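The structure appears below as structure tokens.
The complex appears here without one of its protein chains, the remainder shown in place.
Think of it as A, B and C in the order they're written, each chain with its own count starting at 1.
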Amino acid sequence: MNSFGVIFRVTIFGESHGPAIGIIVDGCPPGIAVQQEDFMVDLRRRQSGSTGTTKRLEPDLPEILSGVYDGFTTGAPLTITTRNSNKISSDYDEFRKIPRPGHADFVSRQKFSGYSDMRGSGHFSGRITWGVVTAGVIAKKVAENAKITAKLISAGGLEDIEKAVNEAIALNDTIGGIIECRVENPPAALGEPFFYSFESALSHIVFSIPAIKGIEFGAGFSAAAMKGSQHNDAIIDENGKTATNNSGGINGGITNGNEIVFRVVVKPTSSTGVDQTTFNFEEGRMTTLKVKGRHDTCIALRMPVIIEAATAIAMSDLILIDRGIHGSRSR
Amino acid sequence: MNSFGVIFRVTIFGESHGPAIGIIVDGCPPGIAVQQEDFMVDLRRRQSGSTGTTKRLEPDLPEILSGVYDGFTTGAPLTITTRNSNKISSDYDEFRKIPRPGHADFVSRQKFSGYSDMRGSGHFSGRITWGVVTAGVIAKKVAENAKITAKLISAGGLEDIEKAVNEAIALNDTIGGIIECRVENPPAALGEPFFYSFESALSHIVFSIPAIKGIEFGAGFSAAAMKGSQHNDAIIDENGKTATNNSGGINGGITNGNEIVFRVVVKPTSSTGVDQTTFNFEEGRMTTLKVKGRHDTCIALRMPVIIEAATAIAMSDLILIDRGIHGSRSR
Amino acid sequence: MNSFGVIFRVTIFGESHGPAIGIIVDGCPPGIAVQQEDFMVDLRRRQSGSTGTTKRLEPDLPEILSGVYDGFTTGAPLTITTRNSNKISSDYDEFRKIPRPGHADFVSRQKFSGYSDMRGSGHFSGRITWGVVTAGVIAKKVAENAKITAKLISAGGLEDIEKAVNEAIALNDTIGGIIECRVENPPAALGEPFFYSFESALSHIVFSIPAIKGIEFGAGFSAAAMKGSQHNDAIIDENGKTATNNSGGINGGITNGNEIVFRVVVKPTSSTGVDQTTFNFEEGRMTTLKVKGRHDTCIALRMPVIIEAATAIAMSDLILIDRGIHGSRSR
Partner (left out) sequence: MNSFGVIFRVTIFGESHGPAIGIIVDGCPPGIAVQQEDFMVDLRRRQSGSTGTTKRLEPDLPEILSGVYDGFTTGAPLTITTRNSNKISSDYDEFRKIPRPGHADFVSRQKFSGYSDMRGSGHFSGRITWGVVTAGVIAKKVAENAKITAKLISAGGLEDIEKAVNEAIALNDTIGGIIECRVENPPAALGEPFFYSFESALSHIVFSIPAIKGIEFGAGFSAAAMKGSQHNDAIIDENGKTATNNSGGINGGITNGNEIVFRVVVKPTSSTGVDQTTFNFEEGRMTTLKVKGRHDTCIALRMPVIIEAATAIAMSDLILIDRGIHGSRSR
């Protein structure tokens, strides 16, 4: 279940402290120009460094193992990996017996009967989103005319994000945030009824990203307090342009050609510097845990580019499915 | 793309005013007791009749076409249908040229190049959720010990739902609402990393249901304003029970055995009795539309049972996948 | 697992003596003209009546439940069913305890823990290939320019098929046969490396048809005794036309534009009028069974149209996948 997509199909692999992490992109059309440096802008955006993120300077360089020849995609699966290095695994030994609250430690042990690689959170690590961003770079090329932009619009409940981060650092605690993503100039007619609506495809991939706990499209949760006559977006021209955009560019699960808008919530990182109550499974009693080591105060700072990548991947799959069934459209 | 699920696989079909609507449930274990009356409680809950819903008295009776013999599932695909009747299609002719704002009329015509059956909104009609509820009855039997309960917790922005509905009726307008769903005694260890997390599977199916525009798990969007030390749920016993439940029973995309909690927002029905601005595509100019006929003031009133069904379907698929990979667990 | 195809997706259901059998075709492009009489030619070819087949005169009429409006496909899933009638189930009671040798009786009971509907062989009945033929009629329209023709080229080891059938009737026994299928004017470039080669897709669906036990493409098994220099097909023009066709129109799993040629073997019907040794599971001892009732002497006579349908379905799926990834081609 480490694959997403029906035609444009992404498969992710790797553990935080294993030999390598990576991604396979299958079903990618041939003839798309790809070079190593194309990945670097987005990988740097994902990388830590700014206040509120962990201190690593340069992103991991991608190596293309297959699917690109002479600077162009070939139609064969693209495999892109990076080696793990500078791994310090000793921190993680105790989480097997004393799982961190809010973290995947407990479920990981249960799910895999004790066999999961828990070093650096293993396959559950946010580190493997490197592959999502990498695949997203390819996907953005497939969805060529659409311009996908995600931004952190609040953190820790504040719109002044720098202030929120500094306050959290002072408390040795962590904060979450809300990311808004907009797609300008999106293809119309994307989304397949009944079970592969645009929102279904997008939320499916977005909820694979660690720490995401909610998503809303257009007016989202605020729609619950609106009247139908307010929420409906008046159509004002022959291209289907609407006066408002409460639907977030999607009606009946299908894009209507207006800007796509959605927001996701990122929960605060579970590893905080504050004492936490949890259970010691070896000794069979409750205990207190303080997580050591450097951690992100606000992981949400690094996530807009991951949300963009996920959006591009879902859109690319929907574009190829639509083209398969309906032929090339003039949109 | 009218199928959902990897092993427990549901395929939906039908149009509002076509001959019949229905559902196929494939991958259902043999030996589950099923009778026609098992469906009636949930189908009645979905049915209209109360204030704020359209006036049809009895739900459509299910006919089991395959997959059940002598009162038990056989292991072959279950097909369950109902005939459409009392269809008045004349209302819908004009929506092809003058699409209702907020509705699927415009995208439906675009997506299917003018060939879609627009009578009663065709395949986009809320009517085909009859099949979701029907499949949900089977799925609830597969997820046997889990108790799934969804409720409308607010409508039109009010917790007094009756008041909200009456106000909307007085205005000849419509309202949305928020539904909360809880799963008591859920199986632990459901959800497959990376791309089939519990939230991925659930949101995928939930966003197939017409009018859903957002979903949040546990503390959801409010997590954005919490500190990590507040949001983390302290583990307090050897079964992984937690003191709070901000995660909504899910860590790292996998159920942790605590109650599953999520909320969805239902937008107000787009068909209101209020004048709306839209575009006349035949005449190439903006126009005003007032939708005639009986419609739901608050479609959200009928949706809790649909959300329960969707939850049961997603859970059944995750249960069978988990059992395939890991064998039967004692949970 | 009652579905086939990635985009053009066929789902089959029904039991021989249940209320109805049928098929759903999802992912079908909108705008294809479909009427009830379009199905009749192929359904008649599948039907019994000639010497060597059971005596039923007219095929079961298809009813279109969804996906067609005003004579054209709408883009929503097509559901086509027919009611079962004239079912005499009493014959089948004893096969639960005394399984017919060569038949699915034994495995059906094992697989489904005794819950399978064994009347008329239930979901294992050749009767449900009605749905394959019905879906094939739609698929032939999707693969419009390709001309698919299957023929029985030998039966019971003889090319004089009438003679073979009469000999078998005289012995109260049954015979198998070999069917050859040719696709003239096939689309080139169909088939997806690595795991969805043309042969993979085609053999996958063909081996779903009851009684098929082998398939070979082009020179097939005789290639084992050929030299490479003999087997290779010389390319003789700029369209890739070849002088010979030992590859059956497929290289590297992809159609090369030459005629597609393959053969399948149909085993003799297991229900014969001859005494057979089998096991009485109720009494725990070996026994002798003579199957009563009317049965096909040579089921292979009715199968060419089923093979054509399976071919059309696999091709349609490959056409839509290829178009999704590569866009519309001028072939």
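We take it that contacts are C-beta pairs under 8 Å (C-beta built on N, C-alpha and C of every residue); 3 or more make two chains touch, one makes a residue touch a chain.
Since we're looking at a predicted model, the values are computed, not measured.
Engineer: What shown chains come into contact with the chain that's not displayed?
Structural biologist: Spelled out, the missing chain touches these shown chains: A, B, C.
Engineer: Can you say which of A:Glu63, A:Glu184 or A:Asp237 touches the chain missing from this structure?
Structural biologist: For the chain that is not drawn, the touching residue is A:Glu63.
Engineer: For subunit A, which positions touch the chain that isn't shown here?
Structural biologist: 1-3, 9, 11-15, 18-22, 24, 26-27, 30-31, 63-67, 69-70, 72-79, 81, 111-113, 115-117, 119, 122-123
Engineer: Spell out, residue by residue, where the missing chain touches subunit C.
Structural biologist: The list for subunit C reads 1-4, 6, 10, 12, 99-104, 106-108, 110-111, 113, 123-124, 128, 154-157, 168, 171, 173-178, 188-189, 191-197, 199-201, 203-208, 210, 212-221, 223-238, 240, 242-243, 246-248, 251-256, 265-272, 274, 276-279, 281, 284, 286, 321-322, 326.
Engineer: Over the whole complex, note the residues of subunit B touching the chain we left out.
Structural biologist: Residue positions of subunit B that touch the missing chain: 6-7, 27-30, 75-76, 193, 320-328.
In this section, only the chains that are shown with their structure count from here on.
Engineer: Counting C-beta pairs in contact, pick out the pair of chains that comes out on top.
Structural biologist: A-B
Engineer: From the C-alpha centre of subunit A to that of subunit B, how far is it in Å?
Structural biologist: Centre separation, subunit A to subunit B: 25 Å.
Engineer: Mark out which residues of subunit A touch at least two other chains, giving numbers and ranges.
Structural biologist: 6, 193, 321, 326
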